[in-house]
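Got a structure for you, questions after.
With one protein chain held back, the other chains of the complex are shown just where they sit.
The letters A and B name the chains in turn, as written, and every chain counts its residues from 1.
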Amino acid sequence: MVATVPRARRSWAGWRFVGPFMAVFALVFLAPIAYSIYLSLFRTQLIGGTAFVGADNYLKALADPLFWSAFGNVAVFLVVQVPIMLFLALLVALAIDSGRLYGASFFRIAVFLPYAVPAVVATLMWAFMYGTRFGLVANLSDLLGVRLPDPLSADLILASLGNVVTWEFVGYNMLILYSALRVVNPSLYEAAEIDGASQFRIIVAIKLPALRGALLIATIFSIIGSFQLFNEPAILKNLAPNAITSSFTPNYYAYTLSFAGQQYNYSATVAIVMGVITMIIAYAVQLRGMRKEV
Amino acid sequence: MTITRRRALLAGAALSVSLIATACGSPGDGGQGAAPAQSTSATDQEAALNAGGTITVWAWEPTLKQVVTGFQAKYPKVKVNLVNAGTGDDQYTALQNAIKAGSGVPDVAQIEYYALPQFALSKSVTDLTPFGADKLEGTFTPGPWNSVRSGTGIYGLPMDSGPMALFYNKDVFDKHDIKVPETWEEYIEAARKLHKADPKAYITSDTGDAGFTTSMIWQAGGKPYQVDGTKVAIDFADEGTRKFTAAWQQLISEKLLAPINGWSDEWYKGLGDGTIATLVIGAWMPANFESGVKAASGKWRVAPMPQWESGGKATSENGGSSLAVPEASANKALAYAFMKYAGVDEGVQTRLDAGAFPATTAHLNAAEFKDKKFPYFGDQQVNQVLAEAAAQVVPGWSYLPYQVYANSVFNDSVGKAYISSTTLDDGLKAWQDASVKYGQEQGFSVQ
């Protein structure tokens, strides 16, 4: 993105704009992270107090099967759920932006609404949707005369989780893409139409390129989001206490360590390791995205 | 509650807090005043205390509201700031964080029996012996009393207790001509008969619950946890544990347990419509039935917990809470006085009237308590059964000094027994391993 402003003057003026954000950011993000890094170098025991252990916690995390199985879950999630969600979001954004929908503004709000549902409610709702006894799955089973598999069983839980996340965030991503489409100058479409370009051609030649930046941030934040998956498994754990373990995702693992186990040091370590991995991947995606942009 | 807070606000609200209250256009009539007493610096707290003699109580138990009202009426100079800082784990987390931060620690905290050893071990809560708690031996039934003691110290005052009993849906039992089980063998038979007669009905629901499992092992005479200070031994293969797993495994394997998570809306529904025919649970349950399962009013009854030996009389404790004084409390004497009022003196009756189940022998044996008829339970005098259970709790049980953590990972291991071919014994062994590992990491000497 630096490359896109070649002629801007290089001066400190920019800091006057970025400074306020970074100041609060430093207080809310950087300071706790610095503190966590400090914590990760120690070990505190219920019996025996605190001792400096250097990189021990890091070595332990890298060899921790619970951590890596948690990582495996979110990696699968990332590879499968994120593309599906972004693709759906893209389709809806293009559909709404096409101007060919009846009631486009209704679609826009309706698809976005799930993002506004608080976690507690989501639990109650999905308990009903996924219920094989009284819920929607039960009704569908009766209707179809077949026994549908339990969405909350250990085999399907990741898919069910993916569904909840997709449901929650498809509208969110749709809105990012949609707002990017709104910046495209309509005269470009008109010119293309005059030239006889098809709708499909317009999408490929004008709209998709215009979406590149928005898609890039949607992707980066979806990657971060899936690597930090926590709310949804925590919600669904009430419904599937056995299929979702207390180390189901790295973030959940860090939570259990910190909150149930009071292992703040190791919890901080797990979080930092995960943060570094996430950062590397996000950075790689960013670099790729930038290269395309040039 | 509102009154208390308003006075606290007058007593010394921090400037910033009242500014915000004004800024958002709210009349500043509610809980804002509570903030300074908990989270601002220690000097502020002291100032507030000197000014009005205020203590902060963290508890989620609903009947304490009335107790506080009664307490303040009796001692008008003392202000009790009752805060629901979360239920169970949420509150423990908050308490641990506050203790770690060294500010905002309440003067009294509700702590469940299973969690108390953890706070006692780290000396986060005060030994109440100097306040005269040792003289209360005999005031409480043995189960809760043993739960608040650790080594030579007494780290809380029992607030309620949960001796286990069998709650059953008489309508369902009558409909299918099932006899109320007196032994676990009969219970399993009843489970089979019921589910066969009505495939939608189950004897009970269970998806793996640490509290329930440990209570069942407790009743069977198992003593998986041996704790001596920082020396801990964990063994889920003793005879008592085996008795329980052998029986329960049958229910799991034959799919006789409803796969409904406890305390969910579906669970309440199942209790109401006959899907779940019995509950083996603590004596505090009647109040929950009355408010949460109105649909089945008149259908449920209470019987003694099924036994491992015919004619036996053994129960265990399930749930229940104590009140404890965090070490960081600045007004321990006042805190203790409140706890005594709530757990030993007048407050007990207030709570009983609101449906709580006591831990004090005097109240348990009072004719008024025992003879009370419960319309919800078809006018049965359920306290007769429950009070008897309170006296029959198997002695010698102890929880781990890190039971909160252990319970949080229960379903990771034992849960497998409910959703796969893993046996309950193997699940418990895995849980044992996880608990041992954690104990070692935390510096305990674990066998």
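Following the convention adopted for this analysis, a residue touches a chain if its C-beta (ideal position, glycine included) is under 8 Å from a C-beta of that chain, and two chains touch if they have at least 3 such contacts.
As a working rule, contacts and distances are computed from a predicted model.
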{"item": "Chain excluded from display, named as in UniProt, from \"Thiamine pyrimidine synthase\", \"Putative spermidine/putrescine transport system permease protein\", \"Carbohydrate ABC transporter membrane protein 2 (CUT1 family)\" or \"Xanthine dehydrogenase subunit D\"", "value": "\"Carbohydrate ABC transporter membrane protein 2 (CUT1 family)\""}
{"item": "Residue of A:82, A:175 or A:206 touching the missing chain in the full complex", "value": "A:175"}
{"item": "For chain B, the residues touching the chain missing from this view", "value": "1-2, 5, 14, 16-17, 20, 23-26, 30-35, 38-41, 58, 60-63, 83-88, 90, 93-94, 97-98, 100-104, 160, 162, 263, 265, 268-269, 272-273, 282, 284-285, 287-288, 291-292, 294-295, 319-321, 354-357"}
{"item": "Hidden partner interface residues of chain A, rising order", "value": "1-2, 4-5, 7-18, 20-22, 24-25, 27-33, 35-36, 39, 88, 91-92, 95-96, 98-103, 105, 107-122, 124-126, 128-129, 134-136, 139, 167, 170-172, 175-176, 178-180, 182-183, 185-187, 190, 193, 210, 213-214, 216-217, 220-221, 224, 227-228, 230-231, 250-252, 254-255, 257-259, 264, 267-268, 270-272, 274-276, 278-279, 282-283, 286"}
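What we mean here is this: only the chains that are shown with their structure count from here on.
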{"item": "In the complex with chain A, residue positions of chain B that touch it", "value": "89, 93, 96, 121-122, 207-208, 230, 259-261, 264-266, 269, 275, 401-402, 404-405, 408-409, 411-412, 415-416, 418-420, 438, 441-444"}
{"item": "Chain B contact footprint on chain A (complex, rising order)", "value": "45-48, 124, 127, 131, 133-134, 153-154, 238-239, 241-243, 245-247, 256, 259-263"}
